[in-house]
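Here the structure comes first, spelled out in structure tokens, and everything after it is commentary.
Apart from one protein chain that is not included, each protein chain of the complex appears where it belongs.
Letters A, B and C mark the chains in the order given here, with residues in each chain numbered from 1 onward.
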């Protein structure tokens, strides 16, 4: 085990950041900390070795966090960063623990013992798979070690073919889970339209098979229910978007928000730079995203945003960014068939409510919204005061439907707070 | 040919060796399967379902155009010896295929979602 | 000019490929950190992934899932086999150009398997996204390779190098060279073509991989990028030709230069969305490479 210790002494911290509502300042501090070490945050639990929850906890978020925590591979560490000032100490502590030679997988919980909810599985409204016979929740070693029992707990419920394990308990569990799956998959189209009729069969892992539904071309296709958020990075804090996918195309979308957390007075420039950072990360432009993040951190620290001009010019001039992002997530939607540009007239925009006035020229798509942020930033750094309008999650379903899964994340990221100010003339 | 078998074998062994090293130094054995990542929500269905691709016409265009590579590679060897007729024949062939691509483009086969 | 080397050099080719891929990863680490200390990042990452627990997902197709990254790594090593190092080549195949093409296509199968096996929506979408990418980049890539073979009148990589003794192919086949570089990025799902492993899909192909499995996928990506950069040297940049220095060193230097360019490009460009790129590839890049091939064919006739 000497080699393991030696290898682990060098391990970087790769946090999966979960932001609670009101936890944005903490998240920015965590990102800044990672940036200083040149470590990029993880996008999924498999890639992470630390789960960093930013901001105050809430019951709704705790359940989600417990589920994600369960998916993190060992070695892992859980960290709660309630406020921006805690970030440095908490993360250094976690890193030291991950690197410590005395690390044992079992003391993987976070030090302050926060969060007791075990992973919900497979459905919150279903009988828990942790039947007492398998030493389920009773196997908790204490409130400070959520998920720790999974290392030796019920493997059979998760197996590909439950019947291989043969146990009588397994059968009972899978059957109950199966019924739950039916309930869930049936509620969308009001019936069990299973093309393959698996009624009464053992479902692998207690999860249902995808059900069919009509798509917009009049075909019957398998539809997949995918939930984005709240434990996703980068992603607006507390937002949950439920999607119905066929292939990778979003057929339906619904959005909901967790109750708002404590409000922080946010400098508009920080907010806009942060949004631009998230959007650029999702647009796959790491260089520009990094610069946006550093500018944001400089502004937060009260320093001068040196290099803003260069960065803004680079983003504006990028033809590839315009080529990739324009036409995505048009607002207001008349359905996927509506062409952008001509359709987003001022009247239509007014109907949609809090849609940012993006100036006369650009269409109200992802690219247009990014341009509006840049215009807002120009105004701020030119010394003018601007106001931000909070985004309206009610706009999301129309903006998401008809796009693909990747576009969905870009559209959500683009619907951040928007500046209201005298529109700066668009430089083409 | 022997070199191919040798490299394929050694590369596969290297992959296995990497797994072996991982086995020696890992902190814990591979645990029970986890639910796939869905932002902290439990899965409703298996992701492995009938996956509807919307670019299926592109696959057919691709296969048709791709067939022509069967001829194109040997053709490159004999252009110099056969002469102008080889070039004219091959590019006539390609022009016919490209006309098919243009038709497909006009019908919107290269756009999806 | 390029000659068959003894059998053991086949292993040397693999070792050189691995070394160059490591250089690429180190370079990437430095580029991300924007300081020399970033060079340690890949080493630390390897250490982290080796020690990390591997994981599996619910109802995953483990056989297919695990064979994907391994297939990509092995294919990259096999693709590099036909690349001559200076005056020597480990395998002087009469159809070296086609061989490279075939090994590069293994990535299609490998990455789709990685995506499919995990039973995760991110992976499945990412795997299909790579196929869409493959359908878009492959034809211009094939025509670029054909143009090279046409210029040399041979599918043997050694002959391709010999045919460039007067003038490098990059000079009179610039369109093919550009198409080749675009395909090199796309086959390694690198730079602007990293949509299958991107943040918007929570890491896509790698969304459910940890430990050695994740390490292999990343290694396969760097190996493929390196193999593609290495093949550009005999195909377009005159192989080991150059003044003063020995031929093998020129081969290495040119490979590092191409590789450095590809790695540098990563931070410069945003990801290309496939529904945009497909149309561009079929309507602009494909005819452009066809015209390039026609021009080269005419030159070959007149020569």
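Here is the rule we use: contacts are C-beta pairs under 8 Å (C-beta built on N, C-alpha and C of every residue); 3 or more make two chains touch, one makes a residue touch a chain.
Following the convention adopted for this analysis, contacts and distances are computed from a predicted model.
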Record-based protein name (UniProt) of the chain missing from this complex, from "NADH-quinone oxidoreductase subunit J", "ABC transporter ATP-binding protein", "Na+/H+ antiporter subunit G" or "Acyl-CoA dehydrogenase": "NADH-quinone oxidoreductase subunit J"
Contact list for the unshown chain, restricted to visible chains: A, B, C
Identified contact with the non-displayed chain, of C:128, C:189 or C:231: C:128
Contact residue for the chain not shown (choose from C:106, C:209 or C:224): C:106
Of B:16, B:29 or B:99, the one touching the omitted chain in the full complex: B:99
Contacts of chain B with the absent chain, listed as residue ranges: 1-2, 5, 46, 48-53, 56-57, 59-68, 70-71, 73-78, 81-82, 85-86, 89, 92-93, 96-97, 99-101, 103-104, 106-113
Touching residues (missing chain, whole complex) on chain A: 160, 195-196, 198, 201, 203-204, 209, 217, 323, 326-328, 336-337, 339-340, 402-403
For chain C, residues in touch with the removed chain: 59, 61, 63-64, 93-95, 98-99, 101-102, 105-106, 108-109, 112-113, 116, 119, 128, 131, 134, 138, 155, 275-281, 283-284
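We take it that only the chains that are shown with their structure count from here on.
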Averaged-CA centre spacing for the pair chain C and chain A, given as whole angstrom: 32
Junction residues of chain C - those touching two or more other chains: 50-55, 58-60, 121-122, 128, 202, 207-208, 211, 275
Residue numbers of chain A (touch at least two other chains): 4, 7-8, 44, 46, 71, 74-75, 105, 158, 160, 204-205, 207, 224, 226, 232, 247, 404, 407
Parts of chain B lying in touch with chain A, wherever the complex brings them together: 24-28, 31-35, 37-47, 49-54, 113
Residue ranges of chain C touching chain B (in the complex, touch as defined): 7, 10-11, 13-14, 50-61, 70, 73-74, 77-78, 81, 90-91, 95, 97-98, 116, 118-124, 128, 131-132, 135-136, 138-139, 142-143, 146, 149-150, 153-155, 202, 207-208, 211-212, 215-216, 275, 278-279, 282-283, 286-287, 290, 294, 297-298, 300-301, 303
List of chain C residues in touch with chain A within their complex: 29, 32-35, 37-38, 40-41, 43-45, 47-48, 50-55, 58-60, 121-122, 125, 128-129, 192, 194-195, 198-203, 206-211, 214, 266-273, 275-276
